[in-house]
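On to chain A.
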Amino acid sequence: MYLFTILVGLPIVLAVGLWWIPFRFLQAFMFVFSFFVSLCSALLFLSPSTFSFSLGSFFSTAVIVIDTLLILYFLKEGLGLKDKRVWILALIQLGLFSLVESSIGSNYGRADFIIDELSTFMFTVINIVGSLIVVYAVWYIDKESISENRKRFFLCVLILFLSVMNLIVATNSLMLFFLLFELTTLASYLLIGFRKNEISIHNALKALWMNQIGGVFILIAVILGIFYKTAPYFDGLMENGSMLVVVSLIAMAGLVKGAQIPFDSWLLGAMVAPSPVSAILHSATMVKLAPFVILKLAPAYEHTIVGQSIMVFGSFVFVIAGLYGLSRDNFKEILGYSTISLLGLMIAMATIVGNEHKDILYIIIFFHAISKALLFLLAGILEKNHNVKNISDMDGLLHKAPLSTSMIMIGFATITLPPFGLFFGKLFSIELVASNMRSDPTYLFLLAALAVGSAILILLYFKVASLLFSKNAKDEAYCSEKPFTCEMISPYIFTLLLMCSAFLIVFGGIEIPLIYILGSLLLIFVIPFWLKIDPFKNVDRVKEYHCGEQGHFGVAQWSFSFTNGIEKTILLTGIVAFIAIALGGLL
Partner candidate 1 sequence: MKKIETNSENLKDDISAFYDYKIWHYITVNGVDLGDKMEIQYLFKKYGNKEEVVCYFLTMDYEKEIPSIVSIIPSAYLGEGEVVDMFGVKIKEIPKGLLLEEDSCQAPLRKAQ
Partner candidate 2 sequence: MKKTINIPYGSQHIALLEPVRFQFETQNEKIVGVKADIGYVHRGIEKACTSTFEYKQIPSVVARVCGLCAITHSLTYVMAVEQIIDVNVSEKAKYLRMLMVELDRIHSHMLCLSHTAENAGYEALFMQIMADREIIMDIQEAISGNRVQFDFVCIGGVNRDITDEIVKFIIKSLNELQPKIEDIFDMFENNWSLSLKYKGIGAITKENASIYNALGPLARAAGLETDVRAESDYYPYEKIGYKMILEQTGDIYGRNRVRLREILSSIDMIKNILCDIPEGNIIEKVKGKPNGESVARLEAPRGEIFYYLKGVKQAMLDRVRTKTPTFSGIPAMVEIFKGQEYGDVPAILASFDPCMSCTAK
C-alpha cells in the first residue's frame, strides 16, 4: 500500500518539484527517482499480495469535476482548432457522461482500486521502463531549441503521465478508468502536439478523436451496465457472465488505445512527437493498456465468440501491421508499425493464456516494452547526434556510429532471435498454442499468424539492417562514438536487461535448458570480440566485384507497398472486426 502510494505520489511530487530544480541537475534527480520507483515496483511485484481500497466521497466529486473539465477542454480544443470530429465526440461524451452521472448509483460497496498480480506487473513495466525513459528525456528535450519552461512542462507531463498510468492499472471502478483513460488521451494529445507545427497539431487531433472513441465505448459500456443492473466495476463485470456486451465494449476501448486496425493511423501520426514520447507512451506503456484490458477481462469472455473474434483479430493485426511496416521509410514509423503488430500478438495471446500461463504474456509485454524503448531511444540519439531519421539514410551507419548501431541490432535481435526475451515469449506462445490446438479450431489461425507474423517481423527488421551494415571495402576502421554520455545511460541499462533477458526468464521460474541460452548467446557475442582482436591482420584486401567496372554502385533498401485497394480492404476488415466483437457481445 505504501509502495503504491509512493508510485503514485512520487511522480506528482517530482513534477511539482522539477520547476525549482536547476536544469543541469535534473538528470541526476530523475535517475534517483527512477531507481526508487523501479525498486518499489519490483518489490511490489515480487511480494505477491492482493489488496484493495476505496476513495472517499470527496474524491468521487473531484472525479466528476475533473472529468467534466477534461471533456470541456477537449470541446474547447476541438472548437478552437476547428476539428469537427473532436468537438462532436466531446459533445457526445459530455451527453453520455451526464447521463451516466445522473443514473449511476452512489454506492455499490466495491473497492475503487484493486492491486493484484497483474497490476503489480504493469507497475514494473511502467516504472522501470517509463522512468528510465524520463531520465533519457531530460537529455533529449535539452537538445530542442525551445524555452526552458516548455522543457520543464514537457518533463512534467511525462512524469505525471507515469502517475496516471500507475493509477489506471490499479483501478477497479469503470468511471475512474474512464477518467484515467481520458487523462492518458490528454497526455498523448499534449505530447504529440508538443512541437506545435502544423503536422504535429494535425496528428495530435487525430490521436485525440480516435482515443475519444475509446472513451465513448467505455461510457456506453457503463450505461449498458447500469441498464443491465451491473456494477460499473471490473470485478462486477467478471461476476456477471451475461454482460458480454459491456465487456466487449471495454475491450474495444482497449483495442482503440492499442491502435489496432482501423485505428492504427493515430499511433503512426504520434511518431512526429519527440522520441521519448514515442518510447514511453506509444510503445512501452500506454498502448500496453490494450493487452492489459484484454487480459483483465479475459475470464469474462473465455470460450465465447467475443474472445475468439478478439483473438482472430489480434492475430490478423499481427500479420497485417507488420506488412504495413515494410512499406515505410521513416525509422520511427517502422517501429510504430511493429509495435502495433506486436500489440496484436499480445492481444491475441491475452485472450488465450488463461490464469496458468499469464507469465508468457508478461514476458512478451515486459521485454517488448524494453526492446521498443531501447529502439526508440536510439532513434532519438540517431536523430539528434547523427541527423538520421529515415532508414534509407542509414547507409553505413555501423561504420559511423558503431555503438548505437550495435544497440539497434541488439534491439532487433531481441525481438526476433534467440536467446532473448521477446523471442522466448513467442516461442512459449507457439508451444502454448500447439498444446491447446485440439480444443479450438481458431487456434490454427493464431498459430499460422504466429508463424507468418514472426517471419514478417524478421523481414521488417533485417531489411532495415541492410543499409546499416553496408560498408565500403576501403574503410576498415570504425569511427569511435563517445561511450559515456548522459544520453547513453538508459539505453545501456535496457541493453543490459535485454542481454540477460533469458536468465531473467529462468530466474522467473520458467525452465529453459541453459545450453540453448548460452550457446546462442555465445554465437552472437563472439562477433564483436572477434572483431576486436583483429584476427585477419595479414590478409590481403580486395574490392567488391562490380563486373570489372569502375565507379560507384549504390545499394538501397527494399520497400514493399500495398496497392490502394488492399489498404481499403484491410481498413474495412478492421471495422468489420470491431463490429463483430460488439455484435458478439450483444448475442
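Here is the rule we use: contacts are C-beta pairs under 8 Å (C-beta built on N, C-alpha and C of every residue); 3 or more make two chains touch, one makes a residue touch a chain; residues count from 1.
How these were chosen: all candidates are chains of the complex that A comes from, given by their letters.
Computed from a predicted model, the values in this text were never measured in an experiment.
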Identity of the candidate that touches chain A (this complex; choices 1 or 2): 2
In the complex with candidate 2, residue positions of chain A that touch it: 390, 392-393, 395, 546-549, 552-560
